[in-house]
Every structure is written in structure tokens, then in C-alpha cells.
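A single protein chain has been omitted from the complex, and every remaining protein chain is retained in its original position.
First chain written, first letter: the chains are A and B, and each begins at residue 1.
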Amino acid sequence: MTRRTPLELAGAEPGPAFTVTFDGRELAVLPGRTIAAALWSAGVTSWRTTRAGGEPRGVFCGIGVCFDCLVTVNGRPNQRACLLPAEPGDVIRTQEGTGHHD
Amino acid sequence: MTDRTGGRPHLAVVGAGPAGLTAALAAAARGVRVTLVDSAREPGGQFYRQPAAALGARRPEALHHQWRTWERLRDGLARHIASGAVTLLTDHHVWSVERESGSAVVHALLGPAQEESVAVRADALLLATGGHERVLPFPGWTLPGVLSAGGAQAMLKGGLVLPGRTAVVAGTGPLLLPVAAGLAAAGARVAALVEWADPRDLLRHVRVFAARPAKLVEGARYAAELARHRIAVRPRHTVVAAHGSRHLEAVTVAALDRDGRVRPGTERRVACDTLAVGHGMLPHTDLAEALGCRLDGVAVAVDDEQRTDVPGVWAAGEATGIGGAALALAEGRIAGLSVAARLHARTPDPRSYAAPARERAALRAFFAAVDSVCAPPARWAEQVTDDTVVCRCEEVPAAAVREAVGELGAGDVRTVKLLTRAGMGWCQGRMCGPAVAGLAGCPEAAPRRPFAHPVPLGVLARDPAPAPPSDLAPHPAPDPASAPDPAPPSDPAPHSGPASAPVSDRAPRPTRHSPSTGWESP
């Protein structure tokens, strides 16, 4: 059986991709995708390290309940990547600890 | 409060999934003005989660089941929005509900910035808040690549994206079947479907299938889909551990004996980069509890008309007990009919909702049987090693929970939380609650969460508008230019349809307001 992509399965005809950066690296993002979906599609599955253990985290519940996918976007920490739509030019950064600086 | 323009009573519905949508349509068709509030960008809830409009999906139905039902709901909603009977507020995150002099007030943060709150005031309130997945911990479950089964499905349906190439789907419950089938259809290799229950046990519940033969057909259809994708199904198996350093690399799968213990020697390592895992669902009850609604176990208690014990507050769908979309549709319809009758000072005729009531009874019986078959194995907590993180937010290991009970005199979930911080983090115990209860040997209890959603203190500090001129009142905002512009009741449609732009697109995103206060003046 040939493997296809979710975009093919749903017959998606998205608009042109735009660019965001993740930790300084440029990523192409299809319009409509959340930050989490944008990062997944670029092969990135973790974008936060925990306060105590420094452990990597990414999407867990996928619906905004667990807050595991917190990320810093455009300088605002603790945004839920699974809910927040990506916008052209977004500056996404791996969030460390509380995401706040003293 | 009744509508100033048309004199119609006003219902606020929290949740635009199958239950909330059905109720909204039923009530709107019977002379009730409805405001439908949902946190997502599109209506549909988790079951009918839609791909983002900008992705231009021509075949969204390829990701869904019961698409005809959705088309009916979607078209009905569009009609009622066009006629002004229904106002749809998407990307509105409800953080609190209040009852105030006979009306209900719903407070919602406007996403995605979540720096403004609006209040919706209505004569009646329907809580169709749905549920979320229960995932019990096991070693390695915090590794990236391990995610909830529903989460994998939500990301696929909404973002048309997969987390990896090779997936294992594991846990228990009816959700695993569509998740495995969906991931496979979208191009993932599904290495195994690991289910700790034995689906054949369900066949012992002959009567429930006699009442719901459709469920047998549904099961057979999934079995065929799994076979078509060559997905190996492993009943009475469990994932013992997830492995990897910074990302999931493999899982260990083992067989369970009749007592729910791992059979020694059956452990097998399966390479994968994705583990979609779930152990059933839990109702969202925060808002109901904040209003003081009685709970029945972990679900909102309702009567035959889907009324809670708080006057003017109805509940339907997963919030009143997990039972899937078909049950949510039946309950939503009953709730909508009841609201419409009661708001017009009538008692609904039970014959008017006899059909959905029969459906409701049969489906509740069916899911009670599912629950009994898919209950966690009695010994699941034994597999949780001391160093396994139980509370993902606060990184509390199982050892700390065990110590709180064994050494420090905790006897209930609340004291365990206070002694260990398990459940004190961002998710407020929504993820770890069942695990902590299981490890501590306490009953699963829904703790009170006065805020259903984190709320900025600046938003909280701003008083809501006193006596709002409309029943959709933005709180005083520091910067009028960035304030939301909700439509007054006379404006029939802030949205032309469910696929229209989300409300929040009007607000600039990352700017932070700092309203000046007396203390800040020099």
C-alpha cells in the first residue's frame, strides 16, 4: 500500500506557505496550522524543557488541557502550541523552565 | 433577561461539539436566541474537529465518521446564524461562569492573545463542555513522541499533520480504533494496537448489543479498516515502558494475565517514534462545579431533561458521562427541547423527546458495558516505578505520592497534592488526577477548579461592565482600539458561517497591555 500524507488524504489545497523561525532556524509553515502542527511538520516534536528536570516536552493532550506544549512565541512565554495559530514571521523559541526571566 | 429586540429568551451554550450544536439548533428552532461559545477556531468539538480553513481541505470527511450528521449540523448552524437566531463565538475560552440575579454570566477570554475577557449574559446555560482523555502513567510516558490518542487524532484532524512515521496505539477504550485507523489512513505505519481489555469480553454483554446493533456494525467496520491497514491488534496487552533519550525510540509491550499483571517473559520491544496512548475519557466538570451543580461520580448529574440541580443550568454530552458523539447528539437534542419549553414557561412533553430518550438509554447502557470491560487492570499502579513522573506539570515522581501516603499521613487526593505538588501545576491535576488517586489508593475525585482556564490577573482585576447595555459586554479595556468588537444583539450575524474567520483575528496578538493604575502614577 502506498503511504500518503494527511494533506493528500484530506485533499488539501492550502495557500502559499509562510516563514517563521524556531530557535533562529527558518521554517516554512502552511497557513492555518497551529504552532504545534507547524513544528511537527518540520520534524520538531519538543520545544520546552521542564523547570525541575530540564526534560524535553512537546504535544501531549493536543487539545489545550495539559499545558505540556507550552512555548515562547514572539517573546510571550507559556503559549499553548497546540492552540495558537502560527502567523507569518512568528519568532518561536524553545521555552526553558517557567518561561519568565527574572 | 430577554432579548430587547425580539423578546426571545436567551440561551448560552458552552461547547460547540455534537451536544452543544444539537441543543443550540433545537432551541433556536423553537424561538430561543442562542449564543454558542467555543474555545476552538471552528465549531465541531473534538469529534467533528475541522481542518483549519486556510488548509483548503476538499475532503475533510476522509478524516471523519458519521459525516452526514456533521453536514446536517453545519448547515443548520449556518441557517440559524444567517437568521440571527444563533450567535457563534469561536476562540472564546470560558474561564468562569456565575449566576447573578436569575441569569447566567459566562466569562470568556478572547483567544489567542487571551488578554481580554467578554461576558455573555443569558437566561439559561447549557454546559456541553465535553471531556478529555485519561492517560495513566508508565515509565517513559513523558518522552516527546508519547502523546494522548485523542491528541494525535486532534492534531491530524485540525492540522493535517502526523507526529512521526511509525506509531503504536495503546491503552484501552473505543477511541483507540478510530485513532489507529486514522493514523494509518493518513500515512503512518501503525506497528500495533495494544489494548489491555479483551474486546471479546464485550460480547458477554449481549443485551446491550441487542439494543444497539449499530455498535456491532461499527466495531466490524473498524476491524476491517485495521485489517486493511495490516495493523496488528494485541488484546490483553499493555505498554510497560517507553524508551528513548530525548525522543521516543521504542516501547515495551507485554501480555496481561486475568488479574491484570504483566505475564513474565512476554515483554517485546517495538520500535516506534510515536505512541498514541489513552485510557478512556473524563468529563469536563469545572464550570458545573463552580456553579455548585451536583456531580454523580466524576460526571455532572442531570435529570431526564438534562437539567442539573442548579436552576437554569442544563448539561449534555460527555460532561454528563462519557458516551461518544451519538449519545451527545441525543442528549443535546433533549436539552435543547427542554430549554426551549422551560424558557417559554412550559413543561416539555416527554413524548416530544421519546426517540432521543430511547437512544440515550441504550447508549448509556452500552457505554456502561464498555466501561466495565475497559476498566484499568487492578494492578496497573504496580507497574509505575518509583521514579516515574506522575504529575507532568510539577514533575512529581510516584515515590513522592507513595511517601505522602505511607510516611506523612495523607489519606486523600487533596492532602497528597498539598504534600507533593501533584496536581498544582498548569493543568491543575486534569492529567494526573486519576493516576494520583490510583497510586494513593483513594477514590478518583473531581477537585474544584474555580478557574476553568488560567486568567491574567489584569483581566481578573478589571471589573466587568456594570449593567451592560447589551448582553455581550466587553470588560473595560485599557486600549479601546484593541478591544473586541462583539456584535450587539440587534446585529444578526458576526459570522457568516462556521467557516468564517475566528473572532480573535481582530485582535493584534502579542502586544501586552499595561493599564495604568493609581499605584503607577509618579
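By definition in this document, a residue touches a chain if its C-beta (ideal position, glycine included) is under 8 Å from a C-beta of that chain, and two chains touch if they have at least 3 such contacts.
Definition applied: contacts and distances are computed from a predicted model.
UniProt records the chain missing from this view under the protein name "Oxidoreductase", selected from "Oxidoreductase", "ABC transporter ATP-binding protein", "Sulfate transport system permease protein CysW" or "Thioredoxin reductase". Note on the chain not shown: across the whole complex it touches A, B. Across the entire complex, the residue among B:292, B:311 or B:441 in touch with the chain not shown is B:292. Taking the complete complex into account, B:415 is the one of B:103, B:166 or B:415 that touches the chain left out. Subunit A meets the missing chain through residues 51, 78, 97-98, 100-102. If you put the missing chain back, the residues of subunit B touching it would be 96, 98, 107, 115, 290, 292, 394, 404, 407-415, 417-419, 421, 424-426, 428, 445, 447-451, 454-458, 460-463, 512-515, 517-522.
Going forward, only the chains that are shown with their structure count from here on.
Mean C-alpha positions place subunit A and subunit B at a centre distance of 21 Å.
Residues of subunit B touching subunit A in their complex: 39, 41, 46, 51-60, 62-63, 111-112, 132-133, 135, 142-148, 150-156, 158-164, 185-187, 189, 229-230, 246-247, 389, 392-395, 425-427, 430-431, 509-510, 512. Listed in rising order, the residues of subunit A touching subunit B in the complex are 1, 3-15, 30-34, 36-37, 40-41, 45-46, 50-53, 55-68, 70, 73-76, 78-79, 82-85, 87.
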